[in-house]
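All protein chains of the complex are present and in place, except for one that has been dropped.
Chain IDs A, B and C follow the sequence of writing; residue 1 opens each chain.
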Amino acid sequence: MASTSTLASTALVSYDELKKHNHAADCWILVHSKVWNVSSFLDEHPGGSAIILRYAGGDATSAYDEVHAPSILEQTLEKGQLIGVIDVTTMPAKPAFGAAELSVAEDSGLSNPISKPRQRSKPPLHSMIAVHDFEDVARDVYSEKTYAFYSSAATDLISHRDNQESFRKVMLRPRVLRNVRNVSIRRSILGCESSVPFFVSPTAMARLAHSDGELAIARGCGSQGIILTVSSNASYPLSDIVEAGLPKQPFFLQLYVNSDRQKTTQLLRKARDLGVQAVFVTVDAPIPGKREADERLAAGNLSSPVSGAVAVNDKKGGGLGRVMAQYIDSTLCWKDLPWIREASGGLPIVLKGIQTAADARAAADHGVEGILLSNHGGRSLDTTQPALLTLLEIHRQCPEILDQLEIYVDGGIRRGTDILKALALGATAVGIGRPYLYSLAYGQEGVEHLTEILSDELESAMKLVGITDVDQAHPGLVNTARLEPLIRTGETHPWIRWRSRSKL
Amino acid sequence: MASTSTLASTALVSYDELKKHNHAADCWILVHSKVWNVSSFLDEHPGGSAIILRYAGGDATSAYDEVHAPSILEQTLEKGQLIGVIDVTTMPAKPAFGAAELSVAEDSGLSNPISKPRQRSKPPLHSMIAVHDFEDVARDVYSEKTYAFYSSAATDLISHRDNQESFRKVMLRPRVLRNVRNVSIRRSILGCESSVPFFVSPTAMARLAHSDGELAIARGCGSQGIILTVSSNASYPLSDIVEAGLPKQPFFLQLYVNSDRQKTTQLLRKARDLGVQAVFVTVDAPIPGKREADERLAAGNLSSPVSGAVAVNDKKGGGLGRVMAQYIDSTLCWKDLPWIREASGGLPIVLKGIQTAADARAAADHGVEGILLSNHGGRSLDTTQPALLTLLEIHRQCPEILDQLEIYVDGGIRRGTDILKALALGATAVGIGRPYLYSLAYGQEGVEHLTEILSDELESAMKLVGITDVDQAHPGLVNTARLEPLIRTGETHPWIRWRSRSKL
Amino acid sequence: MASTSTLASTALVSYDELKKHNHAADCWILVHSKVWNVSSFLDEHPGGSAIILRYAGGDATSAYDEVHAPSILEQTLEKGQLIGVIDVTTMPAKPAFGAAELSVAEDSGLSNPISKPRQRSKPPLHSMIAVHDFEDVARDVYSEKTYAFYSSAATDLISHRDNQESFRKVMLRPRVLRNVRNVSIRRSILGCESSVPFFVSPTAMARLAHSDGELAIARGCGSQGIILTVSSNASYPLSDIVEAGLPKQPFFLQLYVNSDRQKTTQLLRKARDLGVQAVFVTVDAPIPGKREADERLAAGNLSSPVSGAVAVNDKKGGGLGRVMAQYIDSTLCWKDLPWIREASGGLPIVLKGIQTAADARAAADHGVEGILLSNHGGRSLDTTQPALLTLLEIHRQCPEILDQLEIYVDGGIRRGTDILKALALGATAVGIGRPYLYSLAYGQEGVEHLTEILSDELESAMKLVGITDVDQAHPGLVNTARLEPLIRTGETHPWIRWRSRSKL
Partner (left out) sequence: MASTSTLASTALVSYDELKKHNHAADCWILVHSKVWNVSSFLDEHPGGSAIILRYAGGDATSAYDEVHAPSILEQTLEKGQLIGVIDVTTMPAKPAFGAAELSVAEDSGLSNPISKPRQRSKPPLHSMIAVHDFEDVARDVYSEKTYAFYSSAATDLISHRDNQESFRKVMLRPRVLRNVRNVSIRRSILGCESSVPFFVSPTAMARLAHSDGELAIARGCGSQGIILTVSSNASYPLSDIVEAGLPKQPFFLQLYVNSDRQKTTQLLRKARDLGVQAVFVTVDAPIPGKREADERLAAGNLSSPVSGAVAVNDKKGGGLGRVMAQYIDSTLCWKDLPWIREASGGLPIVLKGIQTAADARAAADHGVEGILLSNHGGRSLDTTQPALLTLLEIHRQCPEILDQLEIYVDGGIRRGTDILKALALGATAVGIGRPYLYSLAYGQEGVEHLTEILSDELESAMKLVGITDVDQAHPGLVNTARLEPLIRTGETHPWIRWRSRSKL
């Protein structure tokens, strides 16, 4: 593997020389200070050769930086492919303003919606006082494509809206005149200590929001003592993300099982070796959801160094979400769980995306350590039940499983009161997804500030309902009357006898 | 019957000669390249003489094309009425732009809202990714009158809105960790193979949207393997429509029984001879609904070659829908069903517009092969129950009929998830109406693309709820709690003892 | 009493002469062609002397016409007070446009919001195809004050909105395949034949909308065969209104009992003498409601020749509704009903404004012939139950009274389907109020056209639900599930034991 320290004897390459090697058969590109011969790599590039050839004989730095972590290139190419270092004195002058972000469009003459931010200024971080503030900022400062990819949800956004509404519909029932001076919100999640009863839900491609991407999230989580669930479609390698954290900082890994199961085995081994503490197997997305806001903008060229997922432009259009999901194995079944556990070296397994009490019970029967009640933030299938409703359904149908595994909830949680409501109904912790992507507008500091806001709101809510420890949260603190008429009380339909043509 | 091949010896007519024959007693008109003497036909024209006289001694081509299929004229007029072919070198210059669509207004000096499209450009077909996209396009590119006729619904649009809402209110309950790689959405409908569990619901006057009208729909259905239910008020003759399809392509015929029952008998015989597979007898519209958006625009002169229905301007105004419905027999009763079956030569009969469990049971008792639960897309009587509610009512009151006939549902279905919900509750198939009229903005390709969108959404929804064949759909997949409080559990009112003055 | 035929010998008065008598002690005014000495009448004028003195020595015609019927003046003044007829050749020129309506403001220099219409043009009557259309026109063409007086409702308009919503929430359940060619909507109301099952609910001061006011309504009702309930606060004398109708045309009289009971006795006797068929005693407005839209505009000077109610400007402002209600007897009790019946010579009595099943039962116990379930169009007390809910409450609590008296419903009825729903639940007829005031924008023709719209909509709705006579309407035709959770099942609260401090 080439490293900068070995380059002493490497030739200095002039910009004019670089420009000569500008076609597939003889293709040099400049990435940061190094010039590489990528002719033989063109066919292997997961994102296709076209995107590389666009920069043949030129500077590919900005385009590379947008979608790849710095270390990927040197890990991928052979040492022999390194031509030398550029003679910077021969480089043409760059525009003074926003070069990094604008260069793709300028160099190529193409408009790349991913790299075009809508505006540059954002309010100072200390003026962010609520989770919604971060979303407002993200809408303003992220590129249209990035915001669409992060914020979009399936088809008519009904589940997306219902998720938030389900929390708002639960009323709190404060008890008064308790000593609430000191309050603790610490909680153990799968045996890992967390300073708060929430964690970062897995979200893909954080680098679209900030050049440090998941590294910034990992660092922010470390300083705040919270746990990051790394996405299979993260934009940095898992090892980089874990190494960005503090020593012994706990991480979870979200897993999309690859149709090429060998790759999944490798990923799980690497996760175990890196000290990852649990595997969250996504079970609610055997295929990608139809996120129309995302699909209406053409996908760029992106890849994930974790899963190897690649987003390329296809002729049909197709959003980032859809193209990145193409490697996912839609045959994954309950009987595959032992293999996952074995491949991970016995890590705790959490099923992410459980949406019925029946499947929650099945999860318990299969011995997993936890379930994340989730409809994928409304991104997978529209009009599915909100997770909070599934939690109530579990209370109705199989409350015994609350003693058998840990239950988490995500989707639509935006307030400390939302967290408290989930805890009061028996959740061990909740996941926060999109808000962390939005907080990345401020990098690591945004991640930390968002965590502080939620922690502060949760502490306040606890004091105001009269409890001083998350363990004291109990159902008497919530009035769920508005949701109760919607709860299914059994696995079969309560009064419809007809089932299906196949008597399934 | 005159045909083009017999015209060799026909005189060439100059435009100046044509212009001389410009009054009722001596009335020539030009339609496409032929000049006809229509003096003796004026009184027989179903649309009245006034509209023809407007073009006496002139070119009636555009006006004719708007409302008539090409073959009608030669089928209707006698060979002796053909004067000759126009000498095109004598014709005045035409405006370069949009002549066909604008000519009525230009020639007559009158504004004809039917022929005035609102704008000409439309987005490329591949950018249509949802059913709603087609409606947006139709609103933009169809003439105001056409859009009003297609989109309008009865009075306050409450049922129209409730139809869509009823589907949105049902929540899906996905089951996870099933192998869903391969999925089949094929279904047999009344014994006909269909590539999908939906069909094209009957809609009138498709020619207003596209010059190929129902022909384009028939061709699109053929290439996609889906079934078209031809409207009694189609703008092309039934034979043309059937012939536009592929060999053995199945068609259904929607039937409004004519007050002149002889005409209905003729139509049914023709349908049988053409190989139509079933008759959908409309039972929810003995009179037309009050569609105010439609009525606020004066009706033009239209006729249907299927039913012979004619829309003429009356002094009261009256929308297209109202005037076209004037021939419908409002005395049609249950006892007439045997006559319909006999007249059709024993074709399967489906009652379209069943809105109560009581009538569903009556339909089963009368031995029909199917019922289409429908409130006519909200176009007939406002504030009627959505079809999905009637389906639930059947489960409550007479579930046994699900084994006796096929049940279809239409009204408000816009998503693959909507289709899945109807199937999960026992529907054999669903009907899609207005969206196909909107898709005609793109002709046959639009019909095909719309079908692909719905098929794709349905397949995705099935995979995401964990089933691989439409036969596996079952009530456990849906949470209908939001609709259940609205279901009537018996034919009589649950607690009101008073019935009526007549003790009906 | 002076009449035109006796004026032959009366002096001709010049405009200059008139102008000299311009103060309280010597006050002549011109009304139409006659000059009156009103010096001795100033103190008796129910509207106060100030308004008359504004026209002392001048032409009071326009101001008079706005608020008084033509016949009032000659009925009120003595013959000796007639000075003569004006010499029209001595009159100053009038403005050509809109003199009648603008003259108050012009003469007095004051802005009178009652007489300032917002715009003059209105769409042709035949373009009115729904009840809502008339409201839209009224909003445009009536003066701001008139529209506020007619359209306003109590405080936050919640009952006003709930009234309409209550009908929309009821779903219809059409039965199909019935012979519905011929339909009858005739109904007997309190023994009077009516061509429709609805009547004109009493509304005050129709003259604000049209110079013919209640006369135009009476004529329109006559030609359409429907019944007008004349308001105690009508702007024409009861005799004029009755005489405007056809011979034997039935009328009802709405009654506000006057604190001066003698006046009520006189009114009832006059009603009986005029052949009025029933008395609707208003029981839901012992004091006026707070109609803020009305109160925000200063009241003008109006009086009703039926009740003698007078609206004068007071210093607090106060809307038309409030000031006109000042004579109403707030001590009226159940025990006063026999007196009313006796005073009316035994006319049928209907209690207007019953809002609970308990009072409905009390009404039946007191032997009245009918009750009008009503919350006064939401004008009296906000957040009261809609009438339709009270009708359902009667079904729950005391269905036996449906056999003991006739029940009517009003408030929020805007569609034929609304009428059908009330009939299906046992109402004998419904009342239509504000829409008739709005239809007066077109005078008598508007009244007739509105009646035709509602009749036509009702007939259509009946055909589409499968009935051919209003007597066939029955509860099975409606799904009231959305209202049922709101019905009180007993006179006392179902589970609250505490009643009041006074153990009332």
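By definition in this document, a residue touches a chain if its C-beta (ideal position, glycine included) is under 8 Å from a C-beta of that chain, and two chains touch if they have at least 3 such contacts.
It should be emphasised that the depicted structure is a prediction, and the values quoted were computed from it without experimental measurement.
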Displayed chains that the missing one touches are A, C
Only one of C:Q385, C:S455 or C:Q472 touches the unshown chain, namely C:Q385
By the document's definition of touch, the residue of A:T76, A:S239, A:Q266 or A:N479 touching the omitted chain is A:N479
Among the options A:G84, A:G245 or A:G426, the absent chain makes contact with A:G426
Contacts from chain C to the absent chain lie at residues 155-156, 158, 283-287, 289-290, 292, 295-296, 316-317, 330-334, 336-337, 351, 353-356, 358-359, 362, 375, 380-385, 389, 485-488, 491-493, 495-502, 504
Where chain A meets the left-out chain, the residues are 126-127, 129-130, 168, 170-181, 395-396, 399, 402, 415, 417, 424-426, 457, 460-461, 463-465, 467, 469, 471-476, 478-482, 485
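Quick note on the criterion: only the chains that are shown with their structure count from here on.
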By Cα centroid distance, the chain farthest from chain A is C
Between chain B and chain C the C-alpha superposition rotation, given in steps of 5 degrees, amounts to 90
Whole-Å distance, C-alpha centre of chain B to that of chain C, is 47
Whole-angstrom distance, CA centroid of chain A to CA centroid of chain C, is 66
Where chain B touches two or more other chains at once, the residues are 485
